[in-house]
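The complex is shown incomplete by one protein chain, all other protein chains being positioned as in the whole.
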(Lines give C-alpha, C1' and ligand atoms only; values in the text may rest on other atoms or scores of the structure.)
Protein backbone atom coordinates (compact mmCIF):
# COMPACT_ATOMS: atom_id res chain seq x y z
CA UNK A 1 0.00 0.00 0.00
CA UNK A 2 0.99 3.57 -0.54
CA UNK A 3 -0.85 6.65 0.62
CA UNK A 4 0.52 10.14 1.09
CA UNK A 5 -0.48 13.77 1.43
CA UNK A 6 1.92 16.54 0.42
CA UNK A 7 1.87 20.24 -0.42
CA UNK A 8 1.37 20.20 -4.20
CA UNK A 9 4.05 22.76 -4.97
CA UNK A 10 6.66 20.95 -2.84
CA UNK A 11 6.17 17.78 -4.89
CA UNK A 12 6.01 19.73 -8.14
CA UNK A 13 9.29 21.52 -7.38
CA UNK A 14 10.93 18.17 -6.60
CA UNK A 15 9.69 16.47 -9.76
CA UNK A 16 10.54 19.48 -11.94
CA UNK A 17 14.15 18.87 -10.96
CA UNK A 18 13.94 15.43 -12.57
CA UNK A 19 11.67 15.85 -15.57
CA UNK A 20 14.19 17.75 -17.70
CA UNK A 21 16.44 14.68 -17.65
CA UNK A 22 13.83 11.95 -17.92
CA UNK A 23 10.03 11.90 -17.88
CA UNK A 24 9.48 8.19 -17.24
CA UNK A 25 10.96 7.23 -13.89
CA UNK A 26 10.78 4.55 -11.24
CA UNK A 27 9.68 5.64 -7.75
CA UNK A 28 11.37 3.41 -5.18
CA UNK A 29 8.94 3.58 -2.30
CA UNK A 30 9.70 2.43 1.24
CA UNK A 31 8.23 3.13 4.69
CA UNK A 32 10.86 5.91 5.01
CA UNK A 33 10.01 7.83 1.87
CA UNK A 34 10.47 7.91 -1.90
CA UNK A 35 13.74 7.85 -3.80
CA UNK A 36 14.31 8.08 -7.48
CA UNK A 37 17.25 8.16 -9.83
CA UNK A 38 17.25 9.18 -13.45
CA UNK A 39 19.72 9.73 -16.25
CA UNK A 40 19.18 11.63 -19.47
CA UNK A 41 19.09 9.79 -22.82
CA UNK A 42 22.56 11.09 -23.74
CA UNK A 43 24.03 9.79 -20.46
CA UNK A 44 25.45 13.20 -19.62
CA UNK A 45 23.62 14.04 -16.42
CA UNK A 46 22.06 12.11 -13.55
CA UNK A 47 19.73 13.15 -10.80
CA UNK A 48 19.09 11.59 -7.41
CA UNK A 49 15.98 12.70 -5.59
CA UNK A 50 15.23 11.86 -1.97
CA UNK A 51 11.74 12.64 -0.67
CA UNK A 52 11.80 11.43 2.95
CA UNK A 53 8.51 10.74 4.75
CA UNK A 54 9.11 13.97 6.73
CA UNK A 55 8.60 15.96 3.49
CA UNK A 56 4.96 14.80 3.53
CA UNK A 57 1.98 15.92 5.60
CA UNK A 58 0.97 12.27 5.81
CA UNK A 59 2.92 9.24 4.64
CA UNK A 60 2.28 5.53 4.92
CA UNK A 61 3.78 2.98 2.55
CA UNK A 62 5.04 -0.55 2.13
CA UNK A 63 8.09 -1.14 -0.04
CA UNK A 64 7.19 -1.11 -3.73
CA UNK A 65 8.29 0.22 -7.11
CA UNK A 66 6.04 2.34 -9.28
CA UNK A 67 6.72 3.40 -12.86
CA UNK A 68 5.48 6.94 -13.27
CA UNK A 69 5.11 9.35 -16.17
CA UNK A 70 6.19 12.65 -14.61
CA UNK A 71 4.40 14.74 -17.24
CA UNK A 72 1.05 13.16 -16.39
CA UNK A 73 1.64 13.38 -12.66
CA UNK A 74 2.72 17.01 -13.14
CA UNK A 75 -0.54 17.76 -14.98
CA UNK A 76 -2.48 16.40 -12.01
CA UNK A 77 -0.40 18.42 -9.54
CA UNK A 78 -0.90 21.61 -11.52
CA UNK A 79 -4.62 21.45 -10.68
CA UNK A 80 -3.84 22.37 -7.09
CA UNK A 81 -3.94 25.99 -6.03
CA UNK A 82 -1.05 27.62 -4.22
CA UNK A 83 -0.83 26.21 -0.69
CA UNK A 84 -3.16 23.28 -1.45
CA UNK A 85 -2.36 19.69 -0.49
CA UNK A 86 -2.67 16.70 -2.80
CA UNK A 87 -3.45 13.15 -1.80
CA UNK A 88 -1.54 10.51 -3.73
CA UNK A 89 -2.36 6.87 -3.29
CA UNK A 90 -2.03 3.56 -5.08
CA UNK A 91 -5.35 1.98 -6.01
CA UNK A 92 -4.51 -1.68 -5.25
CA UNK A 93 -7.36 -3.02 -7.39
CA UNK A 94 -6.78 -1.12 -10.62
CA UNK A 95 -3.04 -0.63 -9.94
CA UNK A 96 -3.34 3.02 -10.90
CA UNK A 97 -2.26 6.11 -9.04
CA UNK A 98 -5.05 8.25 -7.63
CA UNK A 99 -4.27 11.92 -7.18
CA UNK A 100 -6.84 13.90 -5.20
CA UNK A 101 -6.95 17.70 -5.28
CA UNK A 102 -9.94 19.05 -3.34
CA UNK A 103 -13.08 17.56 -4.92
CA UNK A 104 -11.13 16.48 -8.00
CA UNK A 105 -9.85 12.95 -8.33
CA UNK A 106 -7.36 12.24 -11.07
CA UNK A 107 -6.42 8.70 -12.12
CA UNK A 108 -2.95 8.25 -13.58
CA UNK A 109 -2.02 4.97 -15.26
CA UNK A 110 1.29 3.49 -14.14
CA UNK A 111 4.10 2.34 -16.40
CA UNK A 112 5.58 -1.13 -16.07
CA UNK A 113 8.80 -0.46 -14.07
CA UNK A 114 10.68 -3.04 -16.14
CA UNK A 115 9.95 -0.95 -19.26
CA UNK A 116 11.72 2.06 -17.78
CA UNK A 117 15.29 2.88 -18.70
CA UNK A 118 17.64 1.26 -16.23
CA UNK A 119 18.57 3.40 -13.27
CA UNK A 120 22.11 4.72 -13.14
CA UNK A 121 24.57 3.54 -10.55
CA UNK A 122 26.05 6.36 -8.54
CA UNK A 123 29.65 6.50 -9.74
CA UNK A 124 32.25 6.85 -7.05
CA UNK A 125 34.08 10.01 -7.77
CA UNK A 126 36.29 12.05 -5.56
CA UNK A 127 36.07 15.78 -6.15
CA UNK A 128 38.89 17.83 -4.57
CA UNK A 129 37.20 21.26 -4.31
CA UNK A 130 33.79 22.66 -3.52
CA UNK A 131 32.05 26.01 -3.38
CA UNK A 132 28.75 26.75 -1.62
CA UNK A 133 26.62 29.55 -3.09
CA UNK A 134 23.07 30.70 -2.62
CA UNK A 135 20.69 29.33 -5.23
CA UNK A 136 19.97 32.86 -6.41
CA UNK A 137 23.69 33.62 -6.94
CA UNK A 138 24.16 30.46 -8.99
CA UNK A 139 21.06 31.01 -11.10
CA UNK A 140 22.07 34.56 -11.90
CA UNK A 141 25.56 33.48 -12.96
CA UNK A 142 24.28 30.68 -15.20
CA UNK A 143 21.69 32.96 -16.81
CA UNK A 144 24.41 35.50 -17.54
CA UNK A 145 26.65 32.82 -19.08
CA UNK A 146 23.80 31.65 -21.29
CA UNK A 147 23.75 35.02 -23.05
CA UNK A 148 27.37 34.67 -24.10
CA UNK A 149 27.96 31.01 -24.90
CA UNK A 150 26.52 27.50 -24.82
CA UNK A 151 29.13 26.12 -22.46
CA UNK A 152 30.85 27.38 -19.35
CA UNK A 153 33.95 26.69 -17.28
CA UNK A 154 33.44 26.25 -13.55
CA UNK A 155 36.29 25.90 -11.10
CA UNK A 156 38.12 26.87 -7.97
CA UNK A 157 41.43 28.74 -8.12
CA UNK A 158 42.98 28.54 -4.67
CA UNK A 159 40.43 30.49 -2.58
CA UNK A 160 38.30 31.86 -5.43
CA UNK A 161 35.31 30.24 -7.11
CA UNK A 162 35.20 31.21 -10.78
CA UNK A 163 33.10 30.87 -13.89
CA UNK A 164 34.12 31.71 -17.44
CA UNK A 165 32.05 31.82 -20.61
CA UNK A 166 33.50 32.69 -23.99
CA UNK A 167 31.38 33.67 -26.96
CA UNK A 168 32.67 34.32 -30.46
CA UNK A 169 33.14 37.98 -29.62
CA UNK A 170 32.22 38.62 -26.01
CA UNK A 171 33.24 36.89 -22.83
CA UNK A 172 32.07 36.73 -19.26
CA UNK A 173 33.97 36.14 -16.03
CA UNK A 174 32.68 35.59 -12.54
CA UNK A 175 34.97 35.52 -9.53
CA UNK A 176 33.70 35.05 -6.01
CA UNK A 177 36.30 35.03 -3.21
CA UNK A 178 35.90 32.68 -0.23
CA UNK A 179 34.58 35.42 2.07
CA UNK A 180 31.61 36.04 -0.27
CA UNK A 181 30.77 32.34 -0.48
CA UNK A 182 28.79 30.34 2.07
CA UNK A 183 31.67 27.83 2.17
CA UNK A 184 34.71 26.82 0.12
CA UNK A 185 36.99 23.78 0.03
CA UNK A 186 39.95 25.46 -1.63
CA UNK A 187 42.26 23.90 -4.21
CA UNK A 188 42.52 23.76 -7.96
CA UNK A 189 39.71 22.68 -10.24
CA UNK A 190 38.48 23.62 -13.70
CA UNK A 191 36.01 21.82 -15.94
CA UNK A 192 33.87 22.70 -18.93
CA UNK A 193 30.10 22.02 -18.88
CA UNK A 194 27.15 22.29 -21.22
CA UNK A 195 24.91 25.23 -20.34
CA UNK A 196 21.86 23.40 -21.74
CA UNK A 197 21.94 21.11 -18.74
CA UNK A 198 23.04 23.68 -16.18
CA UNK A 199 20.16 25.99 -17.10
CA UNK A 200 17.67 23.23 -16.28
CA UNK A 201 19.50 22.30 -13.06
CA UNK A 202 19.52 25.85 -11.70
CA UNK A 203 15.76 26.13 -12.19
CA UNK A 204 15.42 23.82 -9.18
CA UNK A 205 18.65 24.85 -7.44
CA UNK A 206 17.73 28.54 -7.71
CA UNK A 207 15.10 27.97 -5.02
CA UNK A 208 17.60 26.52 -2.53
CA UNK A 209 19.14 28.57 0.27
CA UNK A 210 22.47 26.92 -0.40
CA UNK A 211 23.87 24.89 -3.26
CA UNK A 212 27.10 22.93 -2.98
CA UNK A 213 29.13 22.59 -6.18
CA UNK A 214 31.85 19.93 -6.03
CA UNK A 215 34.43 20.28 -8.78
CA UNK A 216 37.57 18.61 -10.12
CA UNK A 217 39.99 18.98 -13.01
CA UNK A 218 38.23 18.00 -16.25
CA UNK A 219 35.97 15.93 -14.09
CA UNK A 220 32.22 15.71 -13.45
CA UNK A 221 30.42 18.28 -11.33
CA UNK A 222 28.26 17.30 -8.38
CA UNK A 223 25.56 19.79 -7.42
CA UNK A 224 23.79 19.20 -4.08
CA UNK A 225 20.94 21.13 -2.50
CA UNK A 226 17.75 20.87 -0.51
CA UNK A 227 14.42 22.47 -1.38
CA UNK A 228 11.29 22.82 0.72
CA UNK A 229 13.40 21.86 3.74
CA UNK A 230 13.40 18.06 3.44
CA UNK A 231 13.77 17.27 -0.23
CA UNK A 232 17.35 16.45 -1.27
CA UNK A 233 18.50 16.68 -4.85
CA UNK A 234 21.88 15.68 -6.22
CA UNK A 235 22.89 16.23 -9.82
CA UNK A 236 25.97 14.69 -11.37
CA UNK A 237 27.09 15.83 -14.81
CA UNK A 238 29.93 14.82 -17.10
CA UNK A 239 32.34 17.52 -18.29
CA UNK A 240 32.92 18.43 -21.92
CA UNK A 241 36.37 18.49 -23.41
CA UNK A 242 37.87 21.95 -23.38
CA UNK A 243 39.29 22.93 -26.75
CA UNK A 244 42.52 24.84 -27.02
CA UNK A 245 41.88 28.34 -28.33
CA UNK B 1 -31.23 57.94 -30.52
CA UNK B 2 -28.87 55.96 -28.35
CA UNK B 3 -26.41 57.33 -25.82
CA UNK B 4 -24.85 55.50 -22.90
CA UNK B 5 -21.98 55.64 -20.45
CA UNK B 6 -20.64 52.46 -18.89
CA UNK B 7 -17.55 51.21 -17.07
CA UNK B 8 -15.37 49.95 -19.92
CA UNK B 9 -14.43 46.66 -18.26
CA UNK B 10 -18.08 45.84 -17.43
CA UNK B 11 -18.99 46.10 -21.11
CA UNK B 12 -15.84 44.30 -22.19
CA UNK B 13 -16.53 41.37 -19.84
CA UNK B 14 -20.08 41.15 -21.18
CA UNK B 15 -19.04 41.21 -24.85
CA UNK B 16 -16.18 38.76 -24.25
CA UNK B 17 -18.85 36.25 -23.26
CA UNK B 18 -20.33 36.54 -26.75
CA UNK B 19 -17.39 37.03 -29.08
CA UNK B 20 -16.13 33.43 -28.86
CA UNK B 21 -19.43 32.29 -30.43
CA UNK B 22 -19.96 35.07 -32.95
CA UNK B 23 -18.23 38.36 -33.68
CA UNK B 24 -20.91 40.03 -35.78
CA UNK B 25 -24.04 40.51 -33.72
CA UNK B 26 -27.23 42.53 -33.62
CA UNK B 27 -27.76 44.78 -30.57
CA UNK B 28 -31.49 45.03 -29.87
CA UNK B 29 -31.71 48.37 -28.13
CA UNK B 30 -34.73 49.60 -26.19
CA UNK B 31 -35.32 52.23 -23.50
CA UNK B 32 -34.79 49.44 -20.93
CA UNK B 33 -31.40 48.28 -22.10
CA UNK B 34 -29.57 46.19 -24.67
CA UNK B 35 -30.21 42.54 -25.47
CA UNK B 36 -28.37 40.34 -27.87
CA UNK B 37 -28.51 36.73 -28.95
CA UNK B 38 -25.88 34.84 -30.90
CA UNK B 39 -25.24 31.32 -32.07
CA UNK B 40 -21.95 29.87 -33.23
CA UNK B 41 -21.45 28.85 -36.89
CA UNK B 42 -21.73 25.14 -36.02
CA UNK B 43 -25.05 25.71 -34.23
CA UNK B 44 -23.76 24.03 -31.10
CA UNK B 45 -23.95 26.86 -28.58
CA UNK B 46 -26.07 29.96 -28.11
CA UNK B 47 -25.64 32.94 -25.87
CA UNK B 48 -28.23 35.41 -24.59
CA UNK B 49 -26.89 38.61 -23.11
CA UNK B 50 -29.01 41.09 -21.20
CA UNK B 51 -27.50 44.48 -20.41
CA UNK B 52 -30.27 46.37 -18.57
CA UNK B 53 -30.13 50.15 -18.35
CA UNK B 54 -29.15 49.73 -14.67
CA UNK B 55 -25.83 48.24 -15.80
CA UNK B 56 -24.92 51.66 -17.22
CA UNK B 57 -23.81 54.87 -15.53
CA UNK B 58 -26.02 56.73 -17.99
CA UNK B 59 -28.47 55.28 -20.49
CA UNK B 60 -30.97 56.85 -22.87
CA UNK B 61 -32.22 55.12 -25.99
CA UNK B 62 -35.10 54.72 -28.40
CA UNK B 63 -35.82 51.27 -29.77
CA UNK B 64 -33.44 50.37 -32.61
CA UNK B 65 -31.28 47.58 -33.96
CA UNK B 66 -27.56 48.01 -34.55
CA UNK B 67 -25.28 45.55 -36.31
CA UNK B 68 -21.96 45.56 -34.50
CA UNK B 69 -18.57 43.99 -35.07
CA UNK B 70 -17.56 42.94 -31.54
CA UNK B 71 -13.86 42.81 -32.40
CA UNK B 72 -13.83 46.47 -33.49
CA UNK B 73 -15.89 47.56 -30.51
CA UNK B 74 -13.61 45.52 -28.25
CA UNK B 75 -10.57 47.33 -29.71
CA UNK B 76 -12.16 50.66 -28.83
CA UNK B 77 -13.00 49.48 -25.29
CA UNK B 78 -9.47 48.25 -24.72
CA UNK B 79 -8.26 51.86 -24.92
CA UNK B 80 -9.85 52.58 -21.55
CA UNK B 81 -7.79 52.26 -18.41
CA UNK B 82 -8.96 50.19 -15.47
CA UNK B 83 -11.92 51.93 -13.83
CA UNK B 84 -12.48 54.30 -16.75
CA UNK B 85 -15.90 54.92 -18.28
CA UNK B 86 -16.66 54.90 -22.00
CA UNK B 87 -19.33 56.89 -23.78
CA UNK B 88 -21.09 55.03 -26.57
CA UNK B 89 -23.52 56.82 -28.81
CA UNK B 90 -25.07 56.53 -32.22
CA UNK B 91 -24.14 59.36 -34.58
CA UNK B 92 -27.52 59.87 -36.28
CA UNK B 93 -25.99 61.69 -39.25
CA UNK B 94 -23.25 59.26 -40.24
CA UNK B 95 -25.04 56.25 -38.72
CA UNK B 96 -21.81 55.18 -37.07
CA UNK B 97 -21.09 54.32 -33.45
CA UNK B 98 -18.99 56.85 -31.54
CA UNK B 99 -16.99 55.47 -28.63
CA UNK B 100 -15.40 58.08 -26.38
CA UNK B 101 -12.63 57.20 -23.93
CA UNK B 102 -11.27 60.30 -22.17
CA UNK B 103 -10.02 62.67 -24.90
CA UNK B 104 -10.10 59.88 -27.50
CA UNK B 105 -13.03 59.51 -29.82
CA UNK B 106 -13.30 56.32 -31.82
CA UNK B 107 -15.71 55.91 -34.75
CA UNK B 108 -16.89 52.38 -35.47
CA UNK B 109 -18.78 51.62 -38.67
CA UNK B 110 -21.97 49.61 -38.21
CA UNK B 111 -22.94 46.46 -40.07
CA UNK B 112 -26.25 46.17 -41.87
CA UNK B 113 -28.35 44.17 -39.35
CA UNK B 114 -29.98 42.23 -42.19
CA UNK B 115 -26.52 40.94 -43.20
CA UNK B 116 -26.02 39.36 -39.80
CA UNK B 117 -26.68 35.67 -39.23
CA UNK B 118 -30.22 35.19 -38.06
CA UNK B 119 -30.71 35.22 -34.32
CA UNK B 120 -31.52 31.93 -32.68
CA UNK B 121 -34.87 31.31 -31.09
CA UNK B 122 -34.63 30.23 -27.47
CA UNK B 123 -35.64 26.60 -27.57
CA UNK B 124 -38.05 25.52 -24.88
CA UNK B 125 -36.31 22.83 -22.95
CA UNK B 126 -37.10 21.43 -19.58
CA UNK B 127 -34.06 20.44 -17.58
CA UNK B 128 -34.77 18.23 -14.54
CA UNK B 129 -31.68 18.97 -12.40
CA UNK B 130 -29.47 21.90 -11.58
CA UNK B 131 -26.33 22.63 -9.59
CA UNK B 132 -25.14 26.06 -8.48
CA UNK B 133 -21.37 26.52 -8.09
CA UNK B 134 -19.09 29.51 -7.68
CA UNK B 135 -17.58 30.68 -10.95
CA UNK B 136 -14.12 29.89 -9.58
CA UNK B 137 -15.09 26.28 -8.73
CA UNK B 138 -16.48 25.72 -12.21
CA UNK B 139 -13.50 27.27 -13.98
CA UNK B 140 -11.06 25.16 -11.99
CA UNK B 141 -12.96 21.96 -12.81
CA UNK B 142 -13.15 22.74 -16.54
CA UNK B 143 -9.46 23.65 -16.69
CA UNK B 144 -8.60 20.34 -15.00
CA UNK B 145 -10.78 18.40 -17.45
CA UNK B 146 -9.08 20.11 -20.38
CA UNK B 147 -5.76 18.50 -19.42
CA UNK B 148 -7.22 15.02 -19.72
CA UNK B 149 -9.66 15.07 -22.62
CA UNK B 150 -11.49 17.20 -25.17
CA UNK B 151 -14.95 16.37 -23.88
CA UNK B 152 -16.48 16.03 -20.45
CA UNK B 153 -19.55 14.49 -18.81
CA UNK B 154 -21.54 16.74 -16.49
CA UNK B 155 -24.44 15.52 -14.41
CA UNK B 156 -26.25 15.14 -11.13
CA UNK B 157 -26.44 11.77 -9.37
CA UNK B 158 -29.11 12.08 -6.69
CA UNK B 159 -27.60 14.73 -4.40
CA UNK B 160 -24.13 14.93 -5.97
CA UNK B 161 -22.97 17.11 -8.85
CA UNK B 162 -20.34 15.28 -10.87
CA UNK B 163 -17.95 15.75 -13.76
CA UNK B 164 -16.01 13.03 -15.57
CA UNK B 165 -13.30 13.33 -18.20
CA UNK B 166 -11.63 10.33 -19.77
CA UNK B 167 -8.39 10.53 -21.69
CA UNK B 168 -6.74 7.65 -23.55
CA UNK B 169 -4.82 6.72 -20.42
CA UNK B 170 -5.78 9.00 -17.56
CA UNK B 171 -9.13 10.02 -16.20
CA UNK B 172 -10.54 12.69 -13.95
CA UNK B 173 -13.54 12.70 -11.63
CA UNK B 174 -15.10 15.54 -9.72
CA UNK B 175 -17.81 14.98 -7.15
CA UNK B 176 -19.36 17.81 -5.17
CA UNK B 177 -22.07 16.86 -2.66
CA UNK B 178 -25.07 19.15 -2.15
CA UNK B 179 -23.70 20.63 1.08
CA UNK B 180 -20.61 21.95 -0.78
CA UNK B 181 -22.73 23.49 -3.56
CA UNK B 182 -24.53 26.82 -3.40
CA UNK B 183 -27.74 25.05 -4.45
CA UNK B 184 -28.85 21.76 -6.01
CA UNK B 185 -32.03 20.52 -7.63
CA UNK B 186 -31.42 16.82 -7.14
CA UNK B 187 -32.30 14.06 -9.58
CA UNK B 188 -30.57 12.13 -12.34
CA UNK B 189 -28.80 13.77 -15.27
CA UNK B 190 -25.75 13.02 -17.37
CA UNK B 191 -24.68 14.54 -20.67
CA UNK B 192 -21.47 14.79 -22.66
CA UNK B 193 -20.17 18.20 -23.81
CA UNK B 194 -17.34 19.59 -25.90
CA UNK B 195 -14.65 21.19 -23.74
CA UNK B 196 -13.75 23.61 -26.56
CA UNK B 197 -16.96 25.49 -25.90
CA UNK B 198 -17.00 25.07 -22.13
CA UNK B 199 -13.51 26.54 -21.83
CA UNK B 200 -14.68 29.74 -23.54
CA UNK B 201 -17.87 29.87 -21.48
CA UNK B 202 -16.10 29.59 -18.13
CA UNK B 203 -13.83 32.52 -19.03
CA UNK B 204 -16.88 34.75 -18.48
CA UNK B 205 -18.60 32.53 -15.91
CA UNK B 206 -15.41 32.28 -13.84
CA UNK B 207 -15.96 35.90 -12.77
CA UNK B 208 -19.47 35.24 -11.45
CA UNK B 209 -20.21 34.70 -7.77
CA UNK B 210 -22.63 31.95 -8.69
CA UNK B 211 -23.24 29.94 -11.84
CA UNK B 212 -26.34 27.79 -12.30
CA UNK B 213 -25.89 24.69 -14.45
CA UNK B 214 -29.15 23.09 -15.58
CA UNK B 215 -28.71 19.53 -16.82
CA UNK B 216 -30.71 16.65 -18.28
CA UNK B 217 -30.11 13.17 -19.65
CA UNK B 218 -28.28 13.43 -23.00
CA UNK B 219 -29.78 16.87 -23.24
CA UNK B 220 -28.47 20.42 -23.67
CA UNK B 221 -26.88 22.29 -20.78
CA UNK B 222 -28.08 25.72 -19.73
CA UNK B 223 -25.51 27.87 -17.91
CA UNK B 224 -26.82 31.04 -16.23
CA UNK B 225 -24.91 33.72 -14.35
CA UNK B 226 -24.61 37.42 -13.69
CA UNK B 227 -21.44 39.48 -13.90
CA UNK B 228 -20.79 43.03 -12.73
CA UNK B 229 -24.05 42.81 -10.79
CA UNK B 230 -26.59 43.60 -13.51
CA UNK B 231 -25.39 41.84 -16.63
CA UNK B 232 -27.15 38.50 -17.24
CA UNK B 233 -25.66 35.84 -19.46
CA UNK B 234 -27.27 32.56 -20.47
CA UNK B 235 -25.49 29.92 -22.51
CA UNK B 236 -27.25 26.97 -24.05
CA UNK B 237 -25.18 24.18 -25.56
CA UNK B 238 -26.08 20.94 -27.34
CA UNK B 239 -24.71 17.67 -25.93
CA UNK B 240 -22.47 15.28 -27.82
CA UNK B 241 -23.30 11.62 -28.20
CA UNK B 242 -21.60 9.51 -25.58
CA UNK B 243 -19.83 6.49 -27.04
CA UNK B 244 -19.90 3.14 -25.32
CA UNK B 245 -16.42 2.18 -24.08
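Order as written gives the chain letters A and B; numbering starts at 1 within each chain.
The rule we apply is simple: contacts are C-beta pairs under 8 Å (C-beta built on N, C-alpha and C of every residue); 3 or more make two chains touch, one makes a residue touch a chain.
Owing to the predicted nature of the structure, the values given are computational and were not obtained by experimental measurement.
Participant: Sort through A:109, A:148 or A:217 and give me the one touching the missing partner chain.
Facilitator: In the complete complex, the chain left out is touched by residue A:148.
Participant: Of B:5, B:108, B:160 or B:217, which one is in contact with the hidden chain?
Facilitator: B:108
Participant: Check each of A:172, A:217 or A:238 against the chain that is not shown and name the one that touches it.
Facilitator: A:172
Participant: Which chain B residues would touch the chain omitted from the figure, given the whole complex?
Facilitator: 72, 75-76, 78-79, 81, 101, 103-109
Participant: Kindly note down the residues of chain A that lie in touch with the hidden chain.
Facilitator: 140-141, 143-144, 147-148, 169-176, 180
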